[in-house]
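Just dropping this structure here.
A single protein chain has been removed from this complex, and every other one stays in its place.
Now for subunit A:
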Amino acid sequence: MGIQIKNLVKRFGSLTVVNDISVDIKDGEFFTLLGSSGCGKTTTLRMIAGLETPSEGKVFIHGKDVTYAEPRHRDIAMAFQDYGLYPNMSVFENIEFPLKIRKMPEAERRKKVEETAGTLGIGDYLGRKPAQMSGGQRQRVSLARALVRNPKVFLMDEPLSNLDAKLRAVMRTEIRRLVTEQGITTVYVTHDQIEAMSMADRIAVMYKGDMVQVAPPLEIYDRPATRFVADFIGSPPMNLFSAELSKGGRVVCQIQEFGQALDETERHRATQMADQHGHFSVGVRPEHLQCVAAGTAGSAEAIVELVEPLGQTTNIYLLSGDQRYIVVTDRTTVEAGDTIGVIAPREHVRAVARDR
């Protein structure tokens, strides 16, 4: 059953923060809400948690309507960006708190706390106060406090964003492992596409209160539905070229060679997603574009503006007409000022909606 969200709307005054969202999150699924700040992802999560009351719509957890239920009656666990630890309690007391409220006998409580703390590698710090711990350790405490009561639903609000990059990578796999092992339905809010890509079963990309695409990570990456998704996911982002469907179904693209590389399926999608003027975008991921000698058949001519060697890969910044775009390749001998040809392979060219 998992979590069902039906036509959820949240307004603060005249501002609509979440705009008619519906989604079914399956039991045991790791579901990620991804978007830039202010897109409504945290508000959505807080409505699932019961910390905000929806303006419209309904929330179901395990088939039960909890739209207006208090947080404590929802049987959920939550991890916060700033951890939300109880500063006056020791680590042990922090983790023990939810069990104490559930009136679990003391011996059992102690066993449970020690076991969970052990799993998260904070067994040695049980006597400390949160203020005496590092960010990573604090986040482990908050995870332990959430996991200690074997929740069915676990909500996480950017739990890793206050940690340094290395620790984030470690915690990513750890969180994923813990919740998958226990089969917990997880809703995970993040603005970090790498977190979303690496952890999620499904990603919902949010933009200005709308859920613009809900799909597994690779599908989001390979077939971004809208311009925003294409631009938001991937680093450097997908190259987008404005295009137009003419009356006869012909595609006119800013860089004609790329427009012609659209295959049948994508052409068909283009007809569905183009706006009333026939406008849409042609998108190609930077790593899929190929640099060839200028004048090669089917290639677009481009001037190299800048070459950025990153070690593993190289970013080449190109200019065709007045359109700037990026190619990611292996090491290259191309230099700034060169004129080269660029080929967009047929299987990697996508039609992307222009709106949103």
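We take it that a contact is a pair of C-beta atoms (placed from the backbone, for glycine too) under 8 Å apart; a residue touches a chain by one contact, two chains touch by 3 or more; residues count from 1.
Just so we're on the same page, contacts and distances are computed from a predicted model.
K.L.:
Would you kindly match the missing chain to its UniProt protein name, picking from "Bifunctional metallophosphatase/5'-nucleotidase", "Cytochrome P450 family protein", "Thiosulfate oxidation carrier protein SoxY" or "Sugar ABC transporter permease"?
P.N.:
When "Bifunctional metallophosphatase/5'-nucleotidase", "Cytochrome P450 family protein", "Thiosulfate oxidation carrier protein SoxY" or "Sugar ABC transporter permease" are compared with UniProt, the left-out chain turns out to be "Sugar ABC transporter permease".
K.L.:
Touching the hidden chain in the complete assembly: which of A:Asn7, A:Ser36, A:Thr53 or A:Asn88 does that?
P.N.:
With A:Asn7, A:Ser36, A:Thr53 or A:Asn88 as choices, the missing chain is touched by A:Asn88.
K.L.:
Check each of A:Ile5, A:Ile25, A:Met78 or A:Val189 against the chain that is not shown and name the one that touches it.
P.N.:
A:Met78
K.L.:
Please identify which residue in A:Ile3, A:Ile25, A:Ala49 or A:Val251 touches the non-displayed chain.
P.N.:
A:Ala49
K.L.:
Who touches the missing chain here, A:Ala107, A:Ala131, A:Ala165 or A:Ala293?
P.N.:
The single option touching the absent chain is A:Ala131.
K.L.:
Can you work out which residue in A:Gly2, A:Gly40 or A:Pro98 touches the chain that's missing from view?
P.N.:
A:Pro98
K.L.:
Please output the residues of subunit A touching the missing chain, sorted low to high.
P.N.:
49-51, 70-72, 74, 76-78, 80, 82-89, 97-98, 101-102, 131, 142, 145
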